[in-house]
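Missing here is one protein chain; the remaining ones are kept as they sit in the complex.
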Amino acid sequence: MTEFLALREAIAAYVHDGSTIALEGFTHLIPFAAGHEIIRQQKRNLTLVRMTPDLIYDQLIGMGCARKLIFSWGGNPGVGSLHRLRDAVEHGWPRPLEIEEHSHAAMAAAYGAGAAGLPCAILRAYQGSDLPRYNPNIRSITCPFTGEQLAAVPAIRPDLAIIHAQRADRAGNVLIEGIVGVQKEVVLAARHAIVTVEEIVDDLRAPSPNSVVLPSWTVSAVVAVPGGARPSYAHGYYRRDNAFYTAWDALSRDRERFLRWMEEHVLRECPAVPQP
Amino acid sequence: MTEFLALREAIAAYVHDGSTIALEGFTHLIPFAAGHEIIRQQKRNLTLVRMTPDLIYDQLIGMGCARKLIFSWGGNPGVGSLHRLRDAVEHGWPRPLEIEEHSHAAMAAAYGAGAAGLPCAILRAYQGSDLPRYNPNIRSITCPFTGEQLAAVPAIRPDLAIIHAQRADRAGNVLIEGIVGVQKEVVLAARHAIVTVEEIVDDLRAPSPNSVVLPSWTVSAVVAVPGGARPSYAHGYYRRDNAFYTAWDALSRDRERFLRWMEEHVLRECPAVPQP
Amino acid sequence: MNYSATEMMAVAAARVLTNDDICFVGIGTPSLACNLARLTHAPGITLIYESGTIGARPHVLPLSIGDPELSETARTTVAVPEMFQYWLQGGCISVGFLGGAQIDRYANINSSVIGSYEKPKVRLPGGGGAPEIASLCRKTYVVMAQSRRSFVERVDFITTFGYGEGGDHRQRLGIHTEGPTLVITDLCIMRPNLITKELEVTALHQGVTREQVIDATGWPVRFAERVEQTPPPTEAELSVLRDLQACTARAHGLEVGQND
Partner (left out) sequence: MNYSATEMMAVAAARVLTNDDICFVGIGTPSLACNLARLTHAPGITLIYESGTIGARPHVLPLSIGDPELSETARTTVAVPEMFQYWLQGGCISVGFLGGAQIDRYANINSSVIGSYEKPKVRLPGGGGAPEIASLCRKTYVVMAQSRRSFVERVDFITTFGYGEGGDHRQRLGIHTEGPTLVITDLCIMRPNLITKELEVTALHQGVTREQVIDATGWPVRFAERVEQTPPPTEAELSVLRDLQACTARAHGLEVGQND
């Protein structure tokens, strides 16, 4: 069942050139350390899936790891653009990036359908929007009871899900708390799942019988990476580094400056956590 | 928003002859006290919706409150038959009972669709089963991506949901813990919702940021009914009265004995909790 | 050590479970067998009840599918729609454990009605989770006491599809899971023939004759080429089983034996 691996081993074992991978965490518990290791291992031609690409996909895209992006909101939250994402879409730098764009509602439902083993999700969505004109993966379906037209999107079933969580126990059961995003869905939807955690403990200390726990057999590999979500945050462990998110705007605007920053803070690091 | 009512008032205000109502609670937090008050107020021609009718619907059916039952498993859990349900279906006593029968998977999905404001739910279900031959509300839908046939069932949207929960705060926010069943779904799916609670408190004391909490504006009426789930149970408050569930088999087998028991333990009681 | 046929059935059912199984458990003998496995050779088994409890480790057997013991001892408890959508339909479950009122030679199960659906002689509780447990778990095991009343030529109603009319009927309906690969009774163990999918007796419990099985089966039952003999319950198995039942009876305020 669950293997306990070092980050380097886990990424080497499960991320392959051309894979479809989803590093999830909805503005919380974003698996930055794992993303950085993917960059260090120079994986290529990845299809990256994520509702909010955030800084971590900006970095992966800017470092040339991605061939395609499936997403629903591609900005730096509260700050502005993701300049590396824009540069790839607008100018094909460092390589062209194919995009498949959804709304949050549709993408969340598509993860849900993936977790539920369904081929598609149905929802009331996209009415009047231009998005379906450009995304052939937005179709429609007719309710057999009311005749109503509903939107349909295909289930998301990545080859690999990577999430960060608060802790795992020694059997590999994982606890997630706070903003839980689509983490459970992506793990259940994916063929394999890597979970980086703040700590590995004897007892999960789940505070409620209804706490969000992923049983060990849903997880391929657990990796202890304290601080592995920085500059995102881990509820109960450390706070979001909003100053870094704000600083990223200037750090990433220029290609050279971006590459220098990545060289210094990501490429030269052993699996550890960069500080701005 | 939320009204705080006495049980008698709440049932009088929200349960009308001919209503479609769902008293939910999946083998936990079953709102027995509320069901007994419906019996005392002699409501008639109700369409009763519930995955597992359990003893409470056996009693409502045996007392002649129901016209139709929508359900997915109609037994006395771990004991055997629901004799009043059987008598109504097999012999039309005390009145004929129309049934609409689903599987658990379909009914749970139908509540989910009701909560999600969708007209129907899709799922992989009923393959090879005879149930769709007798239930016209089981239809099929074709995935617009894979061509796969999936089952479809209409959303459940009752006029009224009644659930029992551990506690509410003075604003009417409700905490549910343990086996949470379809309680959130039925409340969100229904036009109105009554919640009976063990206690009304200043602070909900939700143990986790992800605890199951229903905000006050989803609840029409909160009623303090300590012990309101007995002989079912309330996680953290009291245990399931398994001996009563076992005893019900004999108490309910015979029409006269059933009526005597109901007379003594339900009809003569003011809103309180019967003991076997 | 003496033992009853029912005990043999529970022990035989427990033995087929492994430490790695993720098991969707029904109430009654399935729950008894699964917990017996957990308390003997398969401590790592994951028990999932349709009430939403994942990884339950009850000290006493639940009477209902949602007794407090389940949620109190589970790793986590999820909502019922999530249980059926993500965990069952999502394909997480390795084994579903089912019972029923009637079963036929292709392991189709009836738990809905005796007689016609619209004018039933006996209205049974119904399918509950069973129809989808049988189609969505990687495989299912059936545990049922064997008699001509329960092992019938033709079930009155197919609540839960096994192999339909046999052969590739499952595949033709687009069902991709293995189906009821094992039927465990108080007399024997049956498995579907590889080609026809008709159930065949592959093992007899100790002391049971072919004639007894034939008498207790409503169709001309086939025997596999090689019929094994089920080893009798060990002392360890019996003692864990009886302790569990005694604890359960005490906890529920029942007579011993009333809840199996």
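Here the chain labels run A, B and C in written order, and each chain numbers its own residues starting at 1.
The rule we apply is simple: contacts are C-beta pairs under 8 Å (C-beta built on N, C-alpha and C of every residue); 3 or more make two chains touch, one makes a residue touch a chain.
Owing to the predicted nature of the structure, the values given are computational and were not obtained by experimental measurement.
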Visible contact partners (per top-of-document touch definition) of the missing chain: A, B
Chain not shown: contacting residue from B:S103, B:N210, B:S232 or B:S252: B:N210
Omitted-chain contact residue, chosen from A:N45, A:N137 or A:T246: A:T246
Listed residues A:L7, A:I21, A:M63 or A:L123, member touching the removed chain: A:L123
Residues belonging to chain A that touch the chain removed from view: 26-28, 51-52, 71-75, 77-79, 81-82, 85-86, 89-90, 101, 103-105, 108-109, 111-112, 123-131, 134, 148-149, 178-182, 184-185, 212, 233, 235, 239-240, 242-243, 245-246
Chain B residues that touch the omitted chain in the full complex: 1, 112, 115-118, 173, 184-185, 188-189, 206, 209-213, 215, 217-218
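We adopt the following convention: only the chains that are shown with their structure count from here on.
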Mutual neighbours - chains that touch chain B and chain C alike: A
For chain B paired with chain C, centre-to-centre distance based on mean C-alpha positions, whole Å: 28
Centre-to-centre distance between chain B and chain A (centres being mean Cα positions), rounded to whole Å: 39
Sequence positions of chain B contacting 2 or more other chains: 123-124, 148, 178, 180, 212, 235
Residues of chain C whose C-beta touches two or more other chains: 71-72, 77-78, 85, 89, 136
